[in-house]
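The complex is shown incomplete by one protein chain, all other protein chains being positioned as in the whole.
For reference, chains read A, B and C in written order, and residue numbers begin at 1 within each chain.
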Amino acid sequence: MSKQLRVGMVGSGYMGKAHAIAYRNAMAAFEISNQSLICDMLADATPELAKQKAAELGFHRSTGDWKELVADPQIDVVDICAPNFLHKDIALAAIASGKHVYSEKPLALSAADAKLMTEAAEAAGVKTLVGFNYIKNPTVQFIKQLIERGELGDIVHFRGVFNEDYLADAAVPFSWRLQKEFAGTGSLNDLGSHLVQLALHLVGPISALCADLKIVHQQRPLEASATNSMAKGQVENDDQAHMMVRFSNGAQGTLETSRVAWGRKNGLSFELTGTKGSVVFDQESLSEFSLYLSGEQPDVQGFKRVLVGPEHPDYAAFCVSAGHGLGFNDMKAVEIRDLYEGIVHGQALWPDFRAAAQVNVILDDVLKSYEGNAWVKVEQYDGDQ
Amino acid sequence: MSKQLRVGMVGSGYMGKAHAIAYRNAMAAFEISNQSLICDMLADATPELAKQKAAELGFHRSTGDWKELVADPQIDVVDICAPNFLHKDIALAAIASGKHVYSEKPLALSAADAKLMTEAAEAAGVKTLVGFNYIKNPTVQFIKQLIERGELGDIVHFRGVFNEDYLADAAVPFSWRLQKEFAGTGSLNDLGSHLVQLALHLVGPISALCADLKIVHQQRPLEASATNSMAKGQVENDDQAHMMVRFSNGAQGTLETSRVAWGRKNGLSFELTGTKGSVVFDQESLSEFSLYLSGEQPDVQGFKRVLVGPEHPDYAAFCVSAGHGLGFNDMKAVEIRDLYEGIVHGQALWPDFRAAAQVNVILDDVLKSYEGNAWVKVEQYDGDQ
Amino acid sequence: MSKQLRVGMVGSGYMGKAHAIAYRNAMAAFEISNQSLICDMLADATPELAKQKAAELGFHRSTGDWKELVADPQIDVVDICAPNFLHKDIALAAIASGKHVYSEKPLALSAADAKLMTEAAEAAGVKTLVGFNYIKNPTVQFIKQLIERGELGDIVHFRGVFNEDYLADAAVPFSWRLQKEFAGTGSLNDLGSHLVQLALHLVGPISALCADLKIVHQQRPLEASATNSMAKGQVENDDQAHMMVRFSNGAQGTLETSRVAWGRKNGLSFELTGTKGSVVFDQESLSEFSLYLSGEQPDVQGFKRVLVGPEHPDYAAFCVSAGHGLGFNDMKAVEIRDLYEGIVHGQALWPDFRAAAQVNVILDDVLKSYEGNAWVKVEQYDGDQ
Partner (left out) sequence: MSKQLRVGMVGSGYMGKAHAIAYRNAMAAFEISNQSLICDMLADATPELAKQKAAELGFHRSTGDWKELVADPQIDVVDICAPNFLHKDIALAAIASGKHVYSEKPLALSAADAKLMTEAAEAAGVKTLVGFNYIKNPTVQFIKQLIERGELGDIVHFRGVFNEDYLADAAVPFSWRLQKEFAGTGSLNDLGSHLVQLALHLVGPISALCADLKIVHQQRPLEASATNSMAKGQVENDDQAHMMVRFSNGAQGTLETSRVAWGRKNGLSFELTGTKGSVVFDQESLSEFSLYLSGEQPDVQGFKRVLVGPEHPDYAAFCVSAGHGLGFNDMKAVEIRDLYEGIVHGQALWPDFRAAAQVNVILDDVLKSYEGNAWVKVEQYDGDQ
């Protein structure tokens, strides 16, 4: 059964459940049998939790120790849905056991770690994939095709924003997400990593950047459980981040992210300008985009609202009719189809650890730029992507 | 294993695949184990097709004869994804075998048939559910709650439209959909049935209606396969349908549907007006709605764009973060959760055959009104729901 | 000075001021000198009010008696901005004095009155224009051109809505607007007249209709000034009106209007479907429209948001750059340019009394249809428009 892929997943929180849904969804949509793609084992923080969640999410086996999962000979790929600070250890152990690795983003808390992980994976010859799911959206895949087909001309500008409001309320309590040790940067790592990856994916390498960061709420209340309810935790990472970027191909861009932007729930949006047209996309309306093509009759020119449909990549697997709308989890299903196809048929996976490490390089450079109040030249770790 | 539900599905086209995806999706999102909900047997037009599709869609067994499926003692519920004209025979046979029935919409080609089916099911004591999935959307579920909570006041107006453009091109060839014998009415049955059900669901019984129908393209080319490529088929049913309705509670409404409305892909939209506020919904942006509540400060009044999130019904099963967007197939997953819960826990299912028969009553009245050029008083088959 | 037009305006309320602004605006935008177009005399309910308003709105002379204005030999055109029930008397007197007449809409309270006025004007050979300003919007003018150019193919459907919320609050007091004697019908006359005129203008004659009306708030409080604050006035005319229409050219349509539709402020919107494309327009975004043209490449098809600009009719008089936006009063300026050009250069004015009388014919038929619960065949008073 060379075409079988046995998955061991670590973590069953927000993303763990999204992956669980997506495995099922991918099998049905892309017609992969449940003999071929097997949700085999789930590891979580405790054996009890792991057992309960495995039952709920449809995994056959469970463990309270991810090391056991990673070492299990039956497992082909380790799917890391654990918090960011655990990605490195789990991935390195998985690689050491010869497993393929599918990790949630951001790959690591620093470029150094990400490079270490990349080199380990490449040395071991295992396949890697990082969960930058927004580029799997049929809408975004199609925008990429429009660029490649040259329909927008040369790209001259990219403005990207990824804003949410999950920490906009100053009363949201202190947590590990606000500590450098566990989370690294703040909105930058959490949301900005997606945005940077998207920019690289659509426009190409970033050669230089200049950045600015800001903590809006300096302190936050400790959880009620804490002894002194007046006590405050000191926030250590950015609520807002900005960067101006220069792409290698000459395009300019700005990237912004915030976790305190009232009203934005999944506010990943971008506007791409080329010498022949423009594209606008907003993840809060993920199944459509706006397209302006120059050269039309002047009195009927305008941005066209294109609803995603079976003419666009991967949509037809979900629905034969246009405009019926895909959801967030459907993007993950496409990602898992990629994972399955890539490993089972030995094809390249994208974005792999090296591509994801390039994102970490840039995130590190943002900090460097902010601390130095200066432009930073970006290392091209991800060579000739 | 009293909590097990074994499904036998008939048909594996557009809806068959949507159901197959939704079974998987429902299991993962609502944490129903695959011991409890089993995609057991698929029937299709031929044994070969059935076999191939069963493998693709993840059904264990297959048959080229739906009568075999319906009679199979292992099957608990028959899921009808076959063309409209087959619903009646399959459902009646399933009921005769004591199976629960889950049928795609519209329930039947006529009110008479729908009543027959309803009475058979009720006499046999089996559960029934009809695939009017749009009311399963968390957004629409929440709009229903807003009405019930009284936040919109008394509903005084409903304007509903369900337009698509799948037959807008006059060159789309003739088919069974355009023949009364196989399809019954045209856009009315196909799209209008959803709209009528939605209106009944949100506003309540319709007491009277006046309708108008129109065939826009009288003839269509026969398929290339036909001997004479100049030959045309005569279209027998409506491309466009209108109705003015009066609800029992005093509200007024207009319902419109078209299959020749250029640019509309899943153009189910409505505007609900109450004495305290208004709601606007558009299925092409299915994960949001607009809400106007009176009584706010005049200078900041306006329609609010509410993104669906975990505060709304059933969303949290799919995603813990607001605004991440559900897709068309996710509505079907909610429907299947209802099916599973309803049958396994012996609860009421909605909309059942009786409710769906009321839709057929109204669709028949539309024809009657059109033919008589007059208002028609609507029979309340679906009593006082 | 044959090219001079001296205006006598009656009424200085909402529309009186809008006209005053528009006279100035038209002169500047269309470069008509203030020697050629003269705001000469204002009549209002009392001499004091007329005097004060004349000063504020820039009229040279004033009178408390519109009969004086109408009889004044200096006046070339009488501009009627008085309440509906006065239109007839003022217009007939003006015509009797040989004046051209520019009247606000609706022309009259009944088709009979409107016909009388039309025939008087035609017999006298004076020019007439009625203030159906929405068709003067460059956006709407251009949509009309698109239809005439055949870019939308044959029009097969028109859905028009004109909803506002000025009486949505049940606490808005009773007034003459709610009495048949002074206002005729309710939302139908006030808003519906515009919508009917727009439908006729864009799609052509309506041959038959079937309508429904509704009073949502049966009673309203009398003004505080009334002796008994608990007293209620009985509302005599429609809060909501519906009609299904059949156009002579075979197109179908629905027209709806409401004055109790929470959240709508100038909610005149329509969707036009043709055999080659569709147009969507919403007056609350008056400087743009959406256009879907069939026949484009399937993967980039969609509704295009076209911003009005100098390529469209009359826009360039206001601004040389596209997308800068016109306002409500700018439409009136176009109307006044038409008035000036039409009278001074002896060209046809549109819509004239006969065209406006056709609207009144239809409004009467709506009542007839509602009272008879039946379809009504529409008289084509406005012959071969």
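Quick note on the criterion: a residue touches a chain if its C-beta (ideal position, glycine included) is under 8 Å from a C-beta of that chain, and two chains touch if they have at least 3 such contacts.
Only a predicted model underlies this, so the values are computations on that prediction, with no experimental measurement involved.
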item	value
Which of C:Gly98, C:Gly250, C:Gly327 or C:Gly372 contacts the chain that the document leaves out	C:Gly327
Sole contact to the chain not displayed, among B:Leu291, B:Ala317 or B:Ala333	B:Leu291
Of B:Lys180, B:Arg305 or B:Lys377, the one touching the omitted chain in the full complex	B:Arg305
Footprint left on chain C by the chain that the document does not show	14, 17-18, 20-21, 23-25, 27-29, 31, 33-34, 55-58, 164, 166, 264-267, 283-288, 307, 309, 318-330
Chain B residues touching the omitted chain (full complex)	142, 146, 288, 290-291, 293, 298-307, 309, 311-312
Touch list for chain A against the chain that is not drawn	156-157, 159, 161, 168-170, 210, 212, 214, 216, 239-240, 242, 244, 246, 252, 254, 256, 258, 260-264, 271, 273-278, 292, 294, 301-303, 373-375
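Following the convention adopted for this analysis, only the chains that are shown with their structure count from here on.
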item	value
Length of the line joining the C-alpha centres of chain B and chain C, rounded to whole Å	41
Centre-of-Cα separation between chain C and chain A, whole angstrom	54
Between chain A and chain B, centroid-to-centroid distance (C-alpha), Å	35
Contacts with 2+ other chains: residues of chain C	301-303
